[in-house]
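The complex is shown incomplete by one protein chain, all other protein chains being positioned as in the whole.
Each chain gets a letter, A, B and C, in the order it is written, and its residues are counted from 1.
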């Protein structure tokens, strides 16, 4: 794949895997309203994945469509960040993941709207509106849980603690990112970090929570070096396409 | 598949699925000794599955070996009883499943040793020795948990309660069973019920537990009508064979 | 008695009864039972379909299924809200469900085994639900009737989606067609059970019809469902699993076999194939969610207190 196709692929994989994770909640959330909200975010992410992966397939030009990319790659070829593949855990852990990710995604899409690639820019323009809701949803829950009961506070801290080590990867730039940036197609992710930090800190302050301590970042998702969680997720997600090759649905 | 091939297939599927379930415990059991025991039973079941499924494939005569049968059928074509596919739940639920099943399996294999089919009889003769250990392991734990603490007792009761509705299926005879029985190859499973009841009752008495109330039996596993659990189990179990068609391992 | 007569006259005149209107206790009780049962069915009904969200076969189907299950959660919400206008809280209704006191549709105690079941549920189960629900758009209790208008619109959309999935499978590979037929085999009879026991065993029907809580009998609706669905199956080359099924020229309707009522009553008693799984899932969601609901309440109180202190 070319760097630009890979760039679209990474965007699509992030959305796809987060959508898949959130879909696991369906029917099991703490309250009906939450079930609705999480399904909403899942739906948005699956929609984004459809656009980004379709674009990646088109840029690749080898006849793979979005479904081929979503359902017929193994773990080594998935390029999502490690954050989105993390298990749902309890509700606080799910919220922590969405909180860190949705603020990143909103900043990213805002910048991506300026992409010279008309399709990327159009997808971002549509998605950024959705993402505003994800940001509000996640931030509100961080505040509620952080400044709620003792138990919710402890769980929120634990959830953030689980996810925090994957935050640095969001802003890491590699050759693919650099090429996309130079071409005027991609975003300078490193430059988003300061705004992201400010947003995160503001919400944490409102939630009476402290920012987790920095530690050695865990990287590798962008080049297929994942956690053990992703492989299990793929066994479920890809079952039908793999069990019935050649069928359409 | 002929009735006799199907007969072997069902035996193999029972062992395969139970072995798969027990394998999930590996590294997560309540104590190191228990980890060893459960792995032991899992290993025996996978071994039995290898023999029975190999035989089923040979009887079918269409070139499918044990691996093809284990890894390339979907849920509608799996013929295991519903009991073995039930989720592990907590340790008490796992023990309840093994308790009901291993007593059945031992009685079955004892009878199957008299099969006119030399291969079935040989597999049963080997397996029945392994099964004696499974019976002891499960029964001992039923007694320990039933007559242990209040919590273990409550959990043992709940575990038995979950599994009990699947017991009747073990002894149900259908056309395949009848054909195999008439041919002198299969076992009269219905005739095993009294001995099984006596064994179960004796252990439950020692465990100071009551026999769960009878209720409408849940049937269907033998003809591919499973619970929702089996499909998820297969996504994991079959992933590699399906993701890499044609590869050998 | 005068109030009762006036009430009955209004109902007979197809007027809507509103929350603040006087109503007989039995009417209120019957409505709460029926509406909460309906709401519970939406919520429990999320589980068999939710079971396939993580395994939907492509991105489009995944999105459609997510949206559908989300709609069901929405229906649950409307219905709980409508029922709450009669003075029973959602938490009370939920607890009645979890304790086994309140019921939900027997259909959701059957498992979804293959992707074709997602088609079958939309086509048959939502189809049967619509048959039950369309008349309820004119039911006598205003909030219920208005909820049903919104719900019916979405349900008929779901029904078409489900039929479309099934049609696609029936026209697909031999394996897919087999899957579709197997799903029809498994869901057909439970779908017929959705209309409830035969009329002669349905003692409340008469009263409910007089109160316009029901507008057709169980057997009438069942017949209607069969008459509409059998040609749909034939149109896509699937066979309804009923040897007694036969067009009756004279009646202008299908004759069909007897439902296994023993199975139906067992499922009502809570002995459906996956009834334990359904209740376990709801119980777990409720228990695991307790700390979240507590936190939301405590947080709201804290903020309200802080606001008051600041004023």
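Just so it is clear, a residue touches a chain if its C-beta (ideal position, glycine included) is under 8 Å from a C-beta of that chain, and two chains touch if they have at least 3 such contacts.
Here the structure is a predicted model, which means the values were calculated and not measured.
Put simply, the missing chain touches A, B once the whole complex is considered. Annotation: of A:116, A:129, A:211 or A:225, A:225 touches the absent chain (contact as defined above). Note on the undisplayed chain: of the listed residues B:1, B:55 or B:70, the one touching it is B:70. Set against the missing chain, the residues B:36, B:114, B:194 or B:223 yield one that touches it, B:36.
Residues of subunit A that touch the chain left out of view are 74-76, 162, 165, 215-216, 218, 220, 224-228, 231, 235. In the full complex, subunit B touches the hidden chain at residues 16, 19-20, 23-24, 26-36, 39-40, 42-43, 46-47, 49-50, 53, 66-67, 70-71, 90-91, 143-145, 147-149, 151-152, 155, 236-237, 239-241, 244, 246-249.
To be clear about the criterion, only the chains that are shown with their structure count from here on.
If each chain is reduced to the average of its C-alpha atoms, the one that sits nearest the average of all protein C-alpha atoms is C.
Taking the mean of the C-alpha atoms as each chain's centre, subunit A and subunit B sit 41 Å apart.
Looking at subunit C, residues 55, 175 sit in touch with two or more other chains. Shared contact sites, meaning residues of subunit A that touch two or more other chains, fall at 236, 239.
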